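All protein chains of the complex are present and in place, except for one that has been dropped.
Chains: A and B, in written order; residue numbering restarts at 1 for each.
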Amino acid sequence: MQVNSNLGNDLKGLRPSALFMYMEEIMSSFFSYLINGISLGSIYAIIALGYTMVYGIAKMLNFAHGDVIMVGSYMTFLMASSLGLPPVLAVLVAVVVCTILGITIEKIAYKPLRKAPSLAVLITAIGVSYFLQNAALLIFGANTKMFKSVISLPAIQLADGNINISGETQVTIVVCVIIMIVLTTFIKKTKSGQAMLAVSEDKGAAELMGVNVNGTISLTFAIGSALAAVAGVLLCSAYPTLTPYTGSMPGIKAFVAAVFGGIGSIPGAFIGGILLGVIENMSKAYISSQLSDAIVFSVLIIVLLVKPTGILGKKIKEKV
Amino acid sequence: MKNKMNLTKSTKSTLITIGMVVVAYIIMMILTKAGALSSLMKGLLVPLCIYAIIAVALNLTVGILGELSLGHAGFMCIGAFSSAFFSFCFKDTMAAGPRFLIAILIGAGIAALFGLLIGIPVLRLQGDYLAIVTLAFGEIIKNVINVLYIGRDVDGFHFSMKDAMALNLQDGGQVIVNGAQGITGTPKDSNFTIGAILLVITLLIVLNLVNSRPGRAIMAIRDNRIAAESVGINITKYKLLAFSISAGLAGVAGVLYAHNLSILQAQPKNFGYNMSIMILVYVVLGGIGNIRGSVISAIILVLLPELMRELQDYRMLIYSVVLIGIMLFNWAPKARVFREKYSLKRLLSKKTAKEEK
Partner (left out) sequence: MKKFTSVLLAVAMVATMLVGCGAKETAETPATETTTETTTETADGSAFKIGGSGPLTGGAAIYGIAVQRGAQIAVDEINAAGGINGFQIDYNFADDEHDAEKAVNAYNTLKDWGMQLFMGTVTSGPCVAVIENTKEDNMFQITPSGTAVDCVKYPNAFRVCFSDPGQGGKSAQYIGENKIASKVAVIYDSSDVYSSGIYQTFAADAANYGVEIVAAEAFTADTKTDFTTQLTKAKDAGAELVFLPIYYSEAALILSQADSMGYDPMFFGCDGLDGILTMEAFDTALAEDLMLLTPFAADAEDEATQNFVAAYQEAYGETPIQFAANAYDAMYIIKAALEKAGATPEMSVSELGDAMIAAMSEITVDGVTGANMTWTEEGEVNKEPKAVKIVDGTYKAM
């Protein structure tokens, strides 16, 4: 809005070439907003993948997912900053820890409730979320930790330095695309992937066909939590502060993204995440930085009213 | 004959629930008068009423209507802000009694209106999708109220969505709703007596609805929508009826909340999705569809973290463990077997059986 009103005032008495330059400036800032939006969206997408897979297979909203992200970030922080491990190794440790954590949570808190009403599981998940947050508060303290980016790629300058794409942004987008491709291939081509599909379609029938249902569910939690660790590292590399509550808001946003794209659908989570990031950034840039959340949620509501199961819900058979 | 029996049974249950509240009220009043109540408990009496009311309100949506709402804190927020706005404006020109009565009606009315407006498009959705949309509405309400600026001066009301300066108030003008800083200086009209009366009224409304013809229609929709539709029940009408009553009652809780504290701000803590989820926890723990249970579990869960203050740093950690523990105890298959084996009722019946021998 600011940009537009400035434009209106300044247009008077501008020569065509100046006008052209002005347009170019607007285009380049638009492009910056877009890239930043896609980068933020990629992180949402990776988190949303975890939500969507767990929902597809266990039919539960895993509210603790956002806090697994936080644990992953703290692990990377500890390994890289305190123990001085090289970034790649630190990330690896974080992924392993989160995977174990995910499986443990599933075994202790969710597995006994598999036949319970879905609301009971939802509340257990909230309990787990509170537990992780408060445990982190006691272990790591409330102080904000400055996360040192694990990415050391130089920034790309475009359009005479008007557009600046940071190393974190590049890596985030690339990693998101790779994860998306690998995950889709995994589900289509491998036996375990097929088992996941089968369990999400019909648990009983899958069991009769010899699928190890419990193992498959554990595997899903493991993959989801590993993805959460990756998302945590990327999130904190791009936005480098770390507190025990770092994961909760991105977690909720990613949940919205998963529903946006059609919960249970992997491409849906991807599209939903990217769209959410772009809408959030665009509304901050061009409408109001205070109302961006309200706008994001309004778009979600409108989408759901038009397509009650999300953008790619149901249509795509590829449910996990 | 059978019908009559049923009726008396439900009336009896209603009476027990109301009686419970009244007895609790009398005990508390006696303790207060005798000075035997700690400051903490005295301070908690109104919040207990607030959370009991909102738990009952949400149970109407979740238990009776069978739809999951994660946005009830939003309705509470609307009730709180609309009534606080009214009370603030008439702080000096009206007596406290009638002013608070009107504030309650305004809070309940506007919250119910929003429930209706939101319900029309949203109640077509189902299950988790409905849950996420209500969550989204709650967040939108919180977000919008945080950027809302309303001021008053000699020219009347001024309104802005940008900041307090954009109101352009004349000298002597006053900012009433100051964005994130909310409304400061709402008269403290809430007290335990009013809270208890409102809780009783809430219970009467919900329990009467459940036992009435519309209530049975609502529950029929919950149990089998298609069957209900096929016998000619107007699905939309009854769903909206239940949802807007539920929203209105949530608004009443908000009115009590706003008039209990001198400052009203829409923070994630009190009106965000976290609060909506907390209310849902009260409902699930008290038993979905069990109105009396909601009141009891709301009271226990509000008291629990306060009574655990001795634990200091470990308080919230242990609270979360208790939460998980209760859920597992209630629903895990092994815990169920254990409960069957050692349930109080069984032990008691064994005893009586022995005695009879």
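The definition used in the following text is that a residue touches a chain if its C-beta (ideal position, glycine included) is under 8 Å from a C-beta of that chain, and two chains touch if they have at least 3 such contacts.
None of these values were measured; they are calculated from a predicted model.
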Open item on the list: Based on the whole assembly, the unshown chain contacts which displayed chains?
Closed with: A, B
TODO: Have a look at B:Val21, B:Leu44 or B:Ile150 and name the one touching the chain we're not showing.
DONE: B:Leu44
Open item on the list: I'm checking contacts with the chain that's been left out. Which of B:Met94, B:Ala164, B:Ala220 or B:Leu240 qualifies?
Closed with: B:Ala164
TODO: In the full complex, which bits of subunit B touch the chain not displayed? Write them out.
DONE: 38-40, 42-44, 47, 139, 143, 146-147, 163-165, 179-182, 184-185, 188, 257, 260-263, 265, 267-270, 285-287, 290, 292-293, 296-297, 300, 304, 306-316, 318, 322, 325-326, 329-330, 339, 343-345
TODO: Extract the touching residues of subunit A with respect to the undisplayed chain.
DONE: 2-3, 25, 29, 32-33, 36, 40, 77, 81, 134, 137, 141-148, 155, 157, 161, 164, 166, 168, 235, 238-241, 243-245, 249-250, 280-281, 284-285, 289-290, 292-293
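As a working rule, only the chains that are shown with their structure count from here on.
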Open item on the list: On a C-alpha centroid basis, what's the spacing between subunit A and subunit B, in Å?
Closed with: 32
Task: subunit B - residues contacting subunit A, complex - done: 62, 68, 121-122, 124-126, 128-129, 131-133, 136-137, 139-140, 143-144, 146-147, 161, 273, 277, 280-281, 284-285, 288, 313-314, 316-317, 319-321, 323-324, 327-328, 330-335
- [ ] State the interface residues of subunit A toward subunit B in the complex, per the touch definition above.
- [x] 55, 61, 63, 109, 112-113, 115-117, 119-124, 126-131, 134-135, 137-138, 252, 255-256, 259, 263, 288, 290-291, 293-294, 297-298, 300-301, 304-305, 308-310
